[in-house]
Every structure is written in C-alpha cells, then in structure tokens.
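What you see is the complex with one protein chain gone and the rest in place.
On to subunit A.
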Amino acid sequence: MSIPSAAAASRARPAAAPAAGPPNPPPPGSGAPPPPLYADRVKVYPKAVQGRWRQVKWALLTVCLAIYYVVPWLRWDRGPLAPDQAVLIDLDAGRAYFLWIEIWPEEVYYVTGLLILAALALFLATSLLGRVWCGYACPQTVWTDLFMLVERLIEGDRNARMRRDKQPWSADKVARKLAKHAVWLLIAAVTGGAWILYFVDAPSSFGPILHGEGSVATYSFIALFTTTTYLLAGWAREQVCTYMCPWPRIQGALLDENSIVVTYRNWRGEPRGKHKLGTEWDGRGDCVDCMQCVVVCPTGIDIRDGQQLECIGCGLCIDACNGVMAKVGRPPNLIGWDTLANQEARASGRKARYRLWRPRTVLYVILIAITAMVMVAALSSRASVELTVQRDRNPLFVTLADGSIRNGYTVKVSNKSWEPQTFRLSVDGLTGALLSLADAPDSLTDLSARPDAVATRRVFVTVPADSSVAESSSIVFRARRQAGGDSASHDSIFLAPRK
C-alpha cells in the first residue's frame, strides 16, 4: 500500500481546478511543444463547509489564538526583583522565564529538551493520526483559516469570489478587495505586535508601543512579522504547506498503513457517477461525483485520488461529503478517518482493526517518557548556585620569593536566586594549599553575588615552599552559601615546577 505518491500528487492538480487548470501536458510523440518550465498558481477558492470537523477546527483555532494573545499577559510572582511575566524571553538580561522555570543562556539545553519533546510528541501524533498537527494546530493553518474567514465575510463564498475575480474592476470589487486587505493587515499587525510582547514586559510596554514610543528594533520586528503573516496567511496559504514547509516530506516517513488518516472509501464509492434521486443504488458506488470534497479542500486536491503530499488532514472533505451523503440518503463517512490497512480489509470483507501499538508508536512513547524524565530530573536538580573555575594559562605557576608556588584562577559564582548571597570559597585536595583573593589577600575568602547575577573574582592558591607538591595535582574548589543550603564545586588542577 503506498503512502503519498508523487503520481497521486501531480494527478490532483488538474482535478482540483477543472476550470482553470495548468497547461495540459503535451501529447506524447514527436512535434509536441515542450512542457512549460514554470506554472502559474492555480488559485484555490475553498468553499465554506459545515460539519463536525469544521467545528473542531473552529474550536481549536479559537483556543490557539487565545493562547497566543493571552499568554504574555499572564503574571507569575517571582519575588520583588524578578520580572512577573509568566512567559518572558528577556534578551537584554539573557534570561528566559517559563512559569516556574528560569533559564540562563548556558542552560538553553532545557529549550533543546523541550524541542525534542515537542518533536517526539509530533512524531507520535503523526504516526497515530496522520497530519492532525497540520490540519488543526499549525500556525500557518490557524491564521490561513482566520484570513479565509475574513475573505468569506467580505467577498462571499467560493462562487461569488470566483465570479468577482473574473469580472472587470468595479467600485464594489475595489471596495471589497480593499476592505479585505485592510482587515488582513490589521490582523497581521496585531499578530506581529503580540509576538513582541513575549520579549518585553507586556503591561508596561503595550501602551508605549501603541503610542509610537517603542524602539526602532521593536517596530522593525513588528513590521517583519506583520508582513510575513500577511503574505503567508493571505497570499501564500496552501503553497506554504505544499512547497515551502519541509514537514510534509518528513511526515511521509512517519505515516504507515496503520495511521488513522483522511481516506476515501474507494471500495464503497466506486464506480462513481451522477445519481438521480429515487433511482436504485445497485451496481454503482456511493460517490455521486458532486466534487463537494474538492471545492472545500483548502489545498485544492481531490482526496479520491488517494493519499497525497498536499493533504493536510483537515477533514473538511469529510464534512462536505457527509452533507452530500445525508442528502442522497446514504450512510455517512464515504470519506472518513481510517487506516489504509482497514480500508483494504473492509474492501475485501475482512474485519477492520486498529493497531495503535506498533513498534514505532511504542518507540516514540518510550522516547517521550525518557526525555520527559531526563528533563524533570534536570529541572528539579537545578542548583541555585553554580561555580566555574578557570585556571590561568599564562603563567602556569609562579614561584614566590619564599619559594612557595602559586597558581592563579578566575572564579565565577552564579547566584541563580533572587536574593543577594555571600559564598565562602574553599579549596580541597592539596595539603597545605592556601586560598586567597587576589585583590584582598588577607581577608576571608568570601564572595558576595548580587541576585540573579554572576560574581567574578581572581583567586590564588599557594602551596608553601618545600611541601613536595607534585607537578600536577587535582584540586576541588567549593562555594558554599553562607546562609546555608546550596553549595557548588568545580574540579581544577594545581601545577608546580618539575622537580
């Protein structure tokens, strides 16, 4: 059984737009003109559709947009010194906040972990349910759907839009087109503006940005996101999914014959043909060849051609066909969610069975569990203090006048708490070794660090003369929080001249 095939994909185009198809391929044989190198876009005019999957799509669209616009406004109390935005990426300070998680630049591996988790979840969802992500939750789909809703409200449904586009320019046509693009641009600007709020404090920045008091960079980014939203959701639409997005190619490898995808029940629908009400259904399939499944498809393909690269699995063709089936009095779901294996079984009269647990889904679940556990372990063991020690490279060691040997180190203590902290530094592992601060040799080796900041100090470790220290000995630095609690250590070495 074949998953999206190039043959099926290219077969879809002419069927999708019978009125304005691309130039037909030349007939075989000599003397035929060469095929064109570049093809115009076949404009897709998706028709409005009602039904269960359309409703699911509206619901998810609302949820996704709500999340996107509301999240920057959520507050999270982290104490008086820390920002109280629940989700904030503070580029200036180099900190990212996700609810109770705070990420420093050297901890971006948490983000990597999150991305791995998201990718694995997507793998699992795809192998179970096909391209549900594409059809229901992908931002490209969500915003395109929203833009098409606007278009439909202003320009009417498929037939009205097609008719108007063929007509010469008139006042009404100009007005409607202008209105549509104005609303699109407005939505795009609100989208781009909201994006910025993830990087600044939303309540205090919103007003100034609105009143033209933001920085040039802010407005450039808003302009950038506005333009891309407008172009991708308004103009490019399904072309993003078909030509630009790498994901469809990857998904082909994640699907198999047991994935639940949008399928046309060939065995039930064929032979298709027009049907007159009241006549018998014997000797023919349920498909009345009404093309409703094609005209509602946002990517403009014919699902009856089989699994295709372009199909984003949105299920709108199911809704369309179910409406037709109800009208002609046939059972629903001539197009429906099913696995390719089941379709074959049903066609040959065997019992359909769903195999959700397959080697690949089990593997994805295991990988998700492992990644999640590693993440939870890493996050829960995140220390509020971190110590790094850099040895001086030049010189490697210094002989002092009294013959003692001294090594220099740069010590960095990261105070990841929101209170000022004092840390007592110490060094272990070398008998007689003395630790001192380079700029205050006689004071205690205490180091104070501001909240959420790194304190950097140069320190010396000195070993007295004639203490027979080896050429290279390993030592351990330790920073212990004075107020009790966390401590951190870092390994280093102590070098001495060759004996």
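Assume contacts are C-beta pairs under 8 Å (C-beta built on N, C-alpha and C of every residue); 3 or more make two chains touch, one makes a residue touch a chain; residues count from 1.
We take it that contacts and distances are computed from a predicted model.
Identify the UniProt protein name of the omitted chain, choosing among "2-iminoacetate synthase ThiH", "Flagellar basal-body rod protein FlgC", "Urea ABC transporter permease subunit UrtB" or "Cbb3-type cytochrome c oxidase subunit".
"Cbb3-type cytochrome c oxidase subunit"
Based on the whole complex, identify which of A:166, A:211, A:393 or A:498 touches the chain you can't see.
Missing-chain contact among the listed residues: A:393.
For a quick check of understanding: of A:37, A:67 or A:217, which residue touches the chain that isn't displayed?
Reading the full complex, the residue touching the unseen chain is A:37.
Hey, which subunit A residues sit against the chain that's not shown?
6-7, 10-11, 22, 25-30, 32, 34-41, 236, 239, 243, 392-395, 398-403, 406, 408, 438-439, 460, 465
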